[in-house]
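Heads up, one of the protein chains got dropped from this complex, but the rest are sitting where they should.
Just so it is clear, A and B label the chains in written order, and each chain counts residues from 1 on its own.
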Amino acid sequence: MTPRVFLQELGVSYRSNGTEVEALRDISLEIRTGERLAIIGESGSGKSTLALAIAGLLPASTRIEGRIDWPELGRVPQNGRDIGFVFQDPASSLNPVLTIGEQIAEVARTHLGLNWRQSYKRAEELLHRVHLPDPASALSAFPHQLSGGQRQRVAIAEAIAARPALLIADEATSALDTIVQAEIVTLIQELIVQDGMSLLFISHDIALASEIADRIAVFRYGRLVEIADTNRIVTAPTEAYTRQLLDAHMGLDVEPLLRKAEAGKLS
Amino acid sequence: MSFFRRFSRSPEAVIGASILGVLVVMALFAPLLFPRDPLSIAGPALLRPFQDWSLPLGTDRLGRDVLAGLFHGARTSLAVGLASAATAIIIGTIVGTLAGFAGGLTDEALMRITDAFQTVPGFLLALAFVSVIGPSLFVVVLAIALGTWTGPARIARAEVLSIRERDYVASARVIGMHPLEIAFREVLPNALPPVLALSSVIVAAAILTEAALSFLGLGDPNRVTWGGMIAEGRTVLRSAPFLSIIPGIALVLTVLGVYLAGEGAVETTAVRRGRS
Partner (left out) sequence: MTAPLLVASGLHKRFSRGGKTVVALDNVSFEIGQGETLALVGPSGSGKSTVARTILRLIEPDAGNIHFEGEDFLAQHGARLRAGRAKLQMVFQDPLAAFNPRATVARVLDDPLRIHDLADRAHRPKIIASLLDRVGLSPNLRDRAIHEISGGQRQRVAIARALATKPALMVLDEAVSALDVSVRGQILELLLDLQEAENIAYLFISHDLGVVRSIAHRVAIMDAGRIVETGPAAEVVANPKSAIGKALVAATPKLLRKA
């Protein structure tokens, strides 16, 4: 299978206060067609920089080395059209003074060459697809009238409006509670399959990543620690750091810290 | 990069700072360069500029040295401008912080007082105040501050209203800090930057108001002021226009200098914040 996106020895450094800070170093990986790839890392791992680099959203002053290729496309990818981006905080990624309809229709109009009427119709279909209750009246609502989960659905509708080949979700569920998070993850899974998109799922939560991704790439300090099938990463990690992340996960099936502490007191 | 290095890269800021620098030097060295009372008679009346090199800018109607007046006038302009702006900002910030932080009735009362001051034009207020109490440097400073403190008060209040809801204020309450300490130690310092951004406008306006008061004869009679010099020259405007033009140019340059330097400083700090 040809990869959809191909990163070769990607390096990113920022200039900050006169010194150069390396955010990513020597990253080579591919995002395959239709695959769900999760990028896992803690703060400072460079996972968000990777998302921004692929989407071409890094500030102009950043130094970028290596290559990002889109073999199927044969041209420079366009944000919004070839790449859909869902940010962590929909409250700040949506424009507060435009209606939901205007924002989504704008994307459809710009990238699909539709007129306003068709764009609004498409916007309504998209809101229906992201399961927003009453899409017709939601078109004329403003972002602040929606709940956090609903806003993230709108942000997703906007991201997929132009049928992108790659959907990037950068900590897209971190600001939501677990119940809404699970709903949004289900929605993303559903849309990926329906549209044949590839997914780049950026997260700090390895358990969440294991539920959604085909493959997991673990990042630390701007480097790729390991990348493999989800199953392999979860059951047989080769790197100590991956094991550390797995051990730090507090699932509903592990020994509680409290019990460990109390057991320690007795012995 | 340091503040001063970035500041010095903006040409407007450099021009503004240079003008202010010259003014400050003039004000500081006035008593050394012109030890005589600038209000005393120095030569023949109405001597034109560049005629006599001991009186390079000539003399006025009463034979007083124009250059000495300009130097001593810089002292008054700068002193009044800075002092009244400082007074206005201090009063305004305190009132705004108290109003925003206390909320409820205190806020309502303080803001209605602010409204009352704001509905009367600042210059009229200063005019009335000085006419009633009598012109002296201190009264002039107070009179100008009286008309300008409302701007800083409103900005400080708006800022405090948003800061009040931050976690660090809640955290200060949780550890049992006194409300006044929270207002003045936790909230006020963080509300200050936008108020200070306004200071160049306030200083410039204060210098102009002072000049206008002096022009109307309500300045301190024992001091030379540029406004007073312009007023003096008015009576002989046709025969000796330089008497009004020279202090007028000084006034324009000063206000320009304050604006440019202030803008430069605000922009420099804004860039620094944007980067970090």
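Note that a residue touches a chain if its C-beta (ideal position, glycine included) is under 8 Å from a C-beta of that chain, and two chains touch if they have at least 3 such contacts.
Just so you know, these numbers come straight off a predicted model, no measurement behind them.
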Which candidate, A:Ala105, A:Ala123 or A:Ile206, sits in contact with the chain we can't see?
A:Ile206
Selected residue (touches chain absent from view) among A:Leu29, A:Leu98 or A:Val180:
A:Val180
Using the document's contact rule, name the residues of chain A that touch the chain not shown here.
42-43, 147-148, 176-183, 204-208, 210-211, 230-231, 234-235, 244-246, 248-254, 256-258, 261, 265
Considering the whole complex, not just the chains shown, which residues of chain B touch the missing one?
166-168, 170-178, 186, 189-190
